[in-house]
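Each remark here refers to the structure printed beneath this line.
Heads up, one of the protein chains got dropped from this complex, but the rest are sitting where they should.
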Amino acid sequence: MAVRARDLLPRSSEERLTLADYEGCGPRWCTGCGDLGILTAVQRLLRDEQLPLEKVVFVSGIGCSSRFPHYMGTYGFHGLHGRALPIAEGIKMRRPDLHVFVNTGDGDCCSIGAAHWLHATRYNMNMTVMMHDNNIYGLTKKQVSPTSPIGTRSSTTPRGSDLEAFDPLIATLGMSNLSFVAQVADWIPELLYKVISLAFHHRGFSFIRILQRCPEFLPDHFEPWVQDPDRMQILTHEDGVQLSSALSSVYRHQEEHDPSDLIKAREIAATSERMPVGILYRNPDAPCYEDLRRPKQLFTPAMIGAGLEKELDKFTIWPTD
Amino acid sequence: MAVRARDLLPRSSEERLTLADYEGCGPRWCTGCGDLGILTAVQRLLRDEQLPLEKVVFVSGIGCSSRFPHYMGTYGFHGLHGRALPIAEGIKMRRPDLHVFVNTGDGDCCSIGAAHWLHATRYNMNMTVMMHDNNIYGLTKKQVSPTSPIGTRSSTTPRGSDLEAFDPLIATLGMSNLSFVAQVADWIPELLYKVISLAFHHRGFSFIRILQRCPEFLPDHFEPWVQDPDRMQILTHEDGVQLSSALSSVYRHQEEHDPSDLIKAREIAATSERMPVGILYRNPDAPCYEDLRRPKQLFTPAMIGAGLEKELDKFTIWPTD
Amino acid sequence: MPARKQSVQRTPVSKPAMAIDEHVVEILSDSGEGAQKCGQSFASISARMGKGIWTVEIIPAEIQPPARSIEGASGNRIRVAGYPVANGGDQADLVVAFNEQVLLGRLRANELKPGSIILLEDKWRTSIDTAIADSYNRVYEDLVAQGFCVYEIPMEVECLKLVSDPRRGKNMFVLGLLCSLYSLDIQLAREQIQFIFGKKGELVVTANRRLLEAGWAWAEKNLDFKYKIPATPAKEANIVVNGNMALGLGIMASGMEVCAMYPITPATSVSHYLSDVFEKVGGVVHQAEDEIAACAFAIGSSYAGKCAVTITSGPGYSLKQECIGLAVMAEIPLVVINVQRGGPSTGQPTKAEQGDLLMSIFGSHGDAPKVVMAASDIEDCFFSVITARKIAETFNTVVVLLSDASLATAQQPFARPQFSEEWLAPPVDQSPVGDEDMPYDWDDRTGQSHRFIPGQPNGMHTLTGLAHDRTSSVAYDLGINKEAIHHRSLKLAALQKTLKTPPVFGDDEGKLLVIGWGSTKGAIQEAVARVRADGHSVSSVHLRFLQPMASGIKEILQRFDRVLAVENNWADDMEDAMIDEDNCRYSGLAWILRARYLVDVVCWGEVGEQPIKPGTVERVIRRQLDNKHQEY
Partner (left out) sequence: MPARKQSVQRTPVSKPAMAIDEHVVEILSDSGEGAQKCGQSFASISARMGKGIWTVEIIPAEIQPPARSIEGASGNRIRVAGYPVANGGDQADLVVAFNEQVLLGRLRANELKPGSIILLEDKWRTSIDTAIADSYNRVYEDLVAQGFCVYEIPMEVECLKLVSDPRRGKNMFVLGLLCSLYSLDIQLAREQIQFIFGKKGELVVTANRRLLEAGWAWAEKNLDFKYKIPATPAKEANIVVNGNMALGLGIMASGMEVCAMYPITPATSVSHYLSDVFEKVGGVVHQAEDEIAACAFAIGSSYAGKCAVTITSGPGYSLKQECIGLAVMAEIPLVVINVQRGGPSTGQPTKAEQGDLLMSIFGSHGDAPKVVMAASDIEDCFFSVITARKIAETFNTVVVLLSDASLATAQQPFARPQFSEEWLAPPVDQSPVGDEDMPYDWDDRTGQSHRFIPGQPNGMHTLTGLAHDRTSSVAYDLGINKEAIHHRSLKLAALQKTLKTPPVFGDDEGKLLVIGWGSTKGAIQEAVARVRADGHSVSSVHLRFLQPMASGIKEILQRFDRVLAVENNWADDMEDAMIDEDNCRYSGLAWILRARYLVDVVCWGEVGEQPIKPGTVERVIRRQLDNKHQEY
């Protein structure tokens, strides 16, 4: 591996990274796929933050949404269906210097990965988690997902699904050691950017459920909300989301919500007639697992050697002479 | 299999089943283990209900608590760690005639089995689920469990655990298609019996978190609550738990709680200073998966034959002449 | 540009159809342009006329790949012959392409016969996007230069005369073309259109019929060639389905009542089909939260007397291993269908591979004997499920049925099955259990035992994955686990005694025996037939049961000078400088045969490609005959 001199120099201000630097290979999603908007927002955020490409890892499971890392110019780990979170935890555990992002789907996160999701929430490691919720299994071609609304016709529910949709927002608000929960939609770019940015700046496990359109398999599914801004409820807060005046005029239903109020957050998630978007909950004081588990000792050869000798001493039979 | 005449006769009232009929092999739990009280309550309930032994199946995972089925005189399925719920679902799916009970531990249910728990709640199949929560891994000898309080010294957390306990009550109250959630403690036999009985009579997925003492590994853990009834909050309702006068005088903190009020249930679970026991939530109208999925057609050879022929017709190339 | 002129300007008067034995035809389009429907219809009409067919789906790896992209090629390969065929053949004789890009991937993969005919949509030549026009021209010139016989077809122009959105009609125009070129019965083609579009109403039917007829007329008028492939009209009713639908039909026919699954390519389409029809015969498809839950659900259901199947592919199969071990241990009948795909890990979800054989035999920790069988053609997919259910319930064991991505989407006509009630299980036994009976009362000769199903009075016991004795009590004493393990192993031996020695294809003895299993059967047998036609002493044998294996196989192997395993999985190459007999990793079946029979089975395996072709196998055989020992 040849070392290039310029890599060793600190980047000067002229060498600002551009959007193109954050792009990976060309996205292969369908035309109109909501994942595209998420990608754009994330690339912009990273550019605006000027995150060093090599210090960022995008981790994902399997699904359309989980192709995300391939489309970033950073490091990426396209893992196994349902296992993005534990992989991301392993990465973060001893590499606090890395910025870890996770992209997961509704099937990936709420179905096969549900146990990991619940525990990742509790571990509260510092990472930004985007759950692309298109209410369907995209990659495997239209099977019902836990978040599909009742009656959804899919390849495995040809006469309509039987169960009420699983609500990931309420569920996550019931988990322990909660740190950051937000909801946003792919079709409001400004808000999308803002919420992901707030999540990124939050220290802890920042979970964002992103309503994501899948025109291929559920073409009109989110249209009522896309078409009618009045069906959306924007959660604002001085220390959270604040709408531009342009957006304010479109999204008229705004509600001041203090993200530290968990009881209220649950109530909003459970009872809101409109679709709430914004920060539901944020607790900057929830302890992060990687901090709690950071050993007091350095992991150096000398330390290891000394520690080992000390342990061996305990079990040693010395020659008797 | 020789058929004995008496098995073919309907049981007369004289042939009431006794407690002994509901006993399996002798329990092997430690002295003072809370599982013993749960076993007693369940055996009594089945005796009182006179459930036919052959129509009852106890399903469990792996753990001390999961040994439960062996100690019952009914059918039992002692499955795999974390997988009791999907096994129980498979049993119930096409056997509505069977009474299905599930015994699971805090590790079994909330750790390795968490995804199944969340989905079993949503499927809402008619079964009674007892989660024996001793806040520790018993069978494998004292490892920390998700429900262990912060600071718990265990074999894998010798200097005390780092994370706040996971709260299964709040979590389950955040799940979808919710049907029945209760909490009770092994050391209040009357209430234990009552709550399990109410759960059994509820049609749907009845989840009971049972606080269960493990004197072997956490000897004094629940003592504050055992010793001081004032630390308990009994949730009563005219159509739910009602205390005997004897118990009423001991457990003075009673609260009338309407189990149909989910928002309130969440609030109680999240904010109650005392340990709430009783029915937190009950929704008799939540649809059961096995009902929703009951096919309109009988599964008979004639039906199968006819159905198959009809399908084959679709793909048949008939001889042309 | 002579080739071009050649095609569009000719106006032939009379075209005697050239008689040919068979052709391999491919139809390629962007995904969504309907090449698959066109290909399937072409195959159906041919089959109805009594020709032999085998279809192979060409599937893009993406949901909606970019238009005009190499990886986006979507379509069908149809092999049509005057006799039954059992694989997709070697290279294509004729290709219809809706744009020049979709051709490129097939060319690179060497799927076109040198000099073959290409029918190419010509609208790109005049595209206002000059990049497209340039690309088209470049490819066109190149094809011609390479000696392909390219006919440019004004598909869009012609379709626009009839419909406003030619993207949705071109495929039926092409069907008309092909009907003319292969002298198919245009009336059958009209019926096919009725069958496909009938549900969408008369207007749609009419529009598509017109397109069909237009294509037919255009070809009659403008193309200077025509083929005729002989047909042997069927004497009996046949059905045409792909392997996954055959599995679905087999599940219905086997009397299984529950299918628990979690979506995964390429297995999922079995459950798609089944989700549609299973309820009509009283069955149920349960989409679980993951593969582990699906397997556990199936186990619960089977335990309760409702025999269940769980269907998956590679990654899901790995996940199910713990549950499979439980079913083995507790002796619960369970059918596990694994439609294999390219591995390892997420691998190549839509590609065929036979990489899961050894895992199927040796998977799950501890001694977990299970039956492993493999379907080798479409009909076999159907009947294997019925057999699998029967074995599972007779021996109270797990039966793994292996199929793969190749069979999953391939179509081949086979005799319409005659439903028999014997295929079904008897109804759930709910009679009281005798006082002396025990849940695991193993027969010391066969290892078999009854099992008690909940609801049976007096049969109460607790089933457990812990070591247990005949009463199903947890066994603490030494030696009890051994007794149970012994009996579970015996069950495989007892089943083995009932298996028939597989027939040898070709002579019973000779120079070279090719041995295979699963979806490679058609390709292997055709390759063997070809070299036999040249007088070579080569035979083949194909295994249906991989664990246990029928008696008599050793004797077959020994009657040949050399044995070659041909599989669609990895085998190290002895020619590789690093590989020798101390480290060679043999193909799956080769491991088993070598271990069991101590015969020096050499092997050849292929991964990451299309389904194995007869020509490829033929070349491998010929190299073996050239006696380059250990080349593979």
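Going in written order, the chains are labelled A, B and C, and every chain counts its residues from 1.
Criterion: contacts are C-beta pairs under 8 Å (C-beta built on N, C-alpha and C of every residue); 3 or more make two chains touch, one makes a residue touch a chain.
Fair warning: this is a prediction, and the values are worked out from it, not measured in the lab.
Enquirer: Considering the entire complex, write down the shown chains that touch the omitted one.
Expert: A, B, C
Enquirer: Of the residues A:Leu45, A:Ala115 or A:Ala265, I need the one that contacts the missing chain.
Expert: Of these options, the touching residue for the absent chain is A:Ala115.
Enquirer: Could you tell which one of B:Pro69, B:Gly90, B:Pro146 or B:Gly307 touches the chain left off the display?
Expert: Hidden-chain contact among the options goes to B:Pro146.
Enquirer: For the chain that's not shown, point to the residue among A:His78, A:Lys194 or A:Arg209 touching it.
Expert: Of the listed residues, the one touching the omitted chain is A:His78.
Enquirer: Go through chain A and note every residue touching the omitted chain.
Expert: 1-4, 7-8, 24-25, 52-55, 57-59, 62, 69-70, 72-80, 83, 85-95, 97-98, 115-116, 118-119, 293, 295-301, 303-312, 315-321
Enquirer: For chain C, which positions touch the chain that isn't shown here?
Expert: Looking at chain C, the ones touching the missing chain are residues 61, 70-71, 105, 108-109, 314-315, 317-319, 321-322, 325-326, 328-330, 340, 342-348, 351, 353, 355-356, 358-359, 361-369, 445-446, 464-467, 474-483, 485-486, 489-490, 492-494, 496-497, 548-554, 569-570, 572, 576-586, 590-592, 594-600, 606-610.
Enquirer: For chain B, which positions touch the chain that isn't shown here?
Expert: 28-31, 62, 64, 80-82, 107, 111-112, 114, 137-141, 143-144, 146, 155-158, 216
Basically, only the chains that are shown with their structure count from here on.
Enquirer: By number of C-beta pairs in contact, which two chains lead?
Expert: Per chain pair, the contact count peaks at B-C.
Enquirer: Roughly how many whole angstrom separate the Cα centroids of chain B and chain C?
Expert: The answer is 43 Å.
Enquirer: Averaging only over C-alpha atoms, locate the centres of chain A and chain B and give their separation in whole Å.
Expert: The separation of the two C-alpha centroids amounts to 33 Å.
Enquirer: Starting from the mean Cα coordinates of chain A and chain C, work out the distance between those two points in Å.
Expert: Averaging C-alpha atoms per chain gives centres 38 Å apart.
Enquirer: Scan chain B for residues touching two or more other chains and write them down.
Expert: Only 115, 118-119, 293 qualify.
Enquirer: Enumerate the residues of chain C that touch no fewer than two other chains.
Expert: 289-290
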